[in-house]
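First comes the structure, then the notes that go with it.
The block that comes next holds chain A.
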Amino acid sequence: MYSNLWLIPFFPLVGSIINGLFGKKIKNEKVIGGIATIAIFLSFLVSCQNFFRLLGDTEKVHQQILGSWMSIGILNVEWGFLLDPLSALMIMVVTGVGSLIHLYSIGYMHGETGFYRFFSYLNLFCFSMLMLVLGNNALVMFIGWEGVGLCSYLLIGYYFEKKSAGDAAKKAFVVNRIGDFGFLCGLFTLFWALGSKGVWTLNFVEISENAHLLQSGGLLVTVVTLCFFLGATGKSAQIPLYTWLPDAMEGPTPVSALIHAATMVTAGIYMIARMNILFAMSPTTMMVIAFVGAATALFAASIGFAQNDIKRVLAYSTVSQLGFMFMAMGVGAFTAGIFHLMTHAFFKACLFLGSGSVIHGMHHAYHHAHLHDDPQDMRNMGGLRKFMPITWITYLLSCLAIAGMPFFAGFFSKDEILWWTFASTRGSYLVWIIGTIAACMTAFYMFRSLYMTFHGEQRTDVRAKDHIPESPWVITLPLIILAGLATIAGFIGIPHAIDVAHVGNGIASFLDPVFGQAQQLHNIGIPEDLAHNVGLEIGLMCMSVVIGLIGIGGAYYMYMKKQELPAKFTGAFPGLHKAVFNKWYIDELYDFLFVNPCKKIGTFLWKGFDVCVVDGVVNGIGWVVKGLASGLRYTQSGFLHNYAMIMVVGVVVIVGYYIFG
Partner candidate 1 sequence: MLENYLPVLVLIGIAVAFAVGSVVMSGLIGMKKPSAVKLAPYECGMPLVGSARERFSVKFYIIAMLFILFDIEAVFLYPWAVMFKRLGMFGFVEMGVFIAILLVGFIYVWKKGALEWE
Partner candidate 2 sequence: MISVYHYMILSAILFAIGSFGVLTRKNMIVIFMCIELMLNSVNLTFIALSRHLGNMDGQIFVFFVMTVAAAEAAVGLALIIAFYRNKESIEVDDFRLLKW
């Protein structure tokens, strides 16, 4: 019945191979881009078919086994796919957003050298991501896991002639491998732990069925899940392994949208959701996840304050939003986390693509005027909404969504997360408070970027300012679709409290077969008394809306008023200059009291903590390894006598140990 699952990763793989092998000969950009886009669009169609079939099906878990991969005595690993509500939702997001971004890339990458290379990698990425999502056992998932890392590495380093791009690529790969190490450790430990109970398996369904063999809350399951969580922090850019993501913005913007916002970085969330039953067994791990997520959300948001590069703002915002998803996972709100993953994919992809559209326009203008200003610096922008109305509208809608304004997608998902952090049996008020503050900050810096880019006075160099075009339809169409989704997608997950029309929380009931069991077994959920406390839930909801509004208002005040008022006043009433100056003075005071400390902390965290401490630790490990390497290297002296001596010492030590030891 679900026998065409294999087609879903198959199409992008074929596309990738065609473009990789023949792209150089095809040359025609339309054909290359078309092949790639059609490939992913076909798998989107297949995904749709399977998704809707699954919606109407009573049996919610399906596996398709293509054949045996490895059979090693104790276990048989298959090339197999697993379709359940979780993976169905994920493939929809991956192929859907993926198709749009492929389309967008045709316009965005126009004229780049290595156009075919880009699309080949992009398709390969989609293939890997789909393998990751669809794999029915941990090893197939691991193929995807490594594959997306590899493609991300290739795509970050796409502009390899730029040294920073190469470095960023290397950093991404190395940091990801630290995470992969955690993943593999978790995998091996789990494999052994279940095996020692007589079940040698890596199949997710079987793992879920046999998880009860492990002691709930025991040390073993905590170690296993913590290892997996380390893997997740690497892929999903959480403290302490998040540093690669902002650097990854060296890649082309569509890549940032697809890989570093919508899909790959959510792999960690997906993996935790996939193994939710194990994570549910370890409250310790859940708590760690919740706090790491909360800390990351707050921390990354504060760094977002101090960034002027539009893509870096979005990068830190992504880290922060991923923190929200981890918070959700940590408090047992698996559904809410996945829900947020989905809505985030829409609005963040839209934001990235919007920023790409802006960069594209700015680049065009600078190119026209033969200038070499930074097209990504928001200080060179402002007032762009006149030139790029579609981009502006879509960006605005997505900002509203991410800020959690009512009835936009982000509102439902973020509120659901915050509600769970507040009310869940695994929740914690501290996490809730941090989450709320982070939400406020998110609204602030997102609108800051909106205002700095699209509103206010245009700060672009005069020679270039009138040459900023709106982007072509291949770029704006994906923006419009994504903005539309960012606006309405939330309605599939209407919370119980405001469900006046009684349509029900669609996503929760859809995902229930995946998460319900774990939540029931380990008593995760909203306690009865709170679940029916509609007033409390609505109250909290209103509060978070108000907090979002405060953030937006703050941004408006600081980045609209401050920018415009001085110019107006000095222009119209030269005599009142002093007053303007006073006004300025008040603003300055305000800056001094509120904004600057925030900025300072942000800058400090960015420069001080991020660059010095985190990079320092990473580099430090590198130095230690290198030092050790060059030290050990000198044992290889080249003298025959030394070699013979070491052999003899080895013999004597071993024999001596066994005979006298």
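The candidates were selected such that all candidates are chains of the complex that A comes from, given by their letters.
What we mean here is this: a contact is a pair of C-beta atoms (placed from the backbone, for glycine too) under 8 Å apart; a residue touches a chain by one contact, two chains touch by 3 or more; residues count from 1.
Just so we're clear, the structure is a prediction, and the values are computed from it rather than from any experiment.
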item	value
Touching chain, any copy counted, for chain A within the complex - options 1 or 2	2
Interfacial residue positions of chain A with respect to candidate 2 in the complex	633-634, 636-641, 644-645, 648
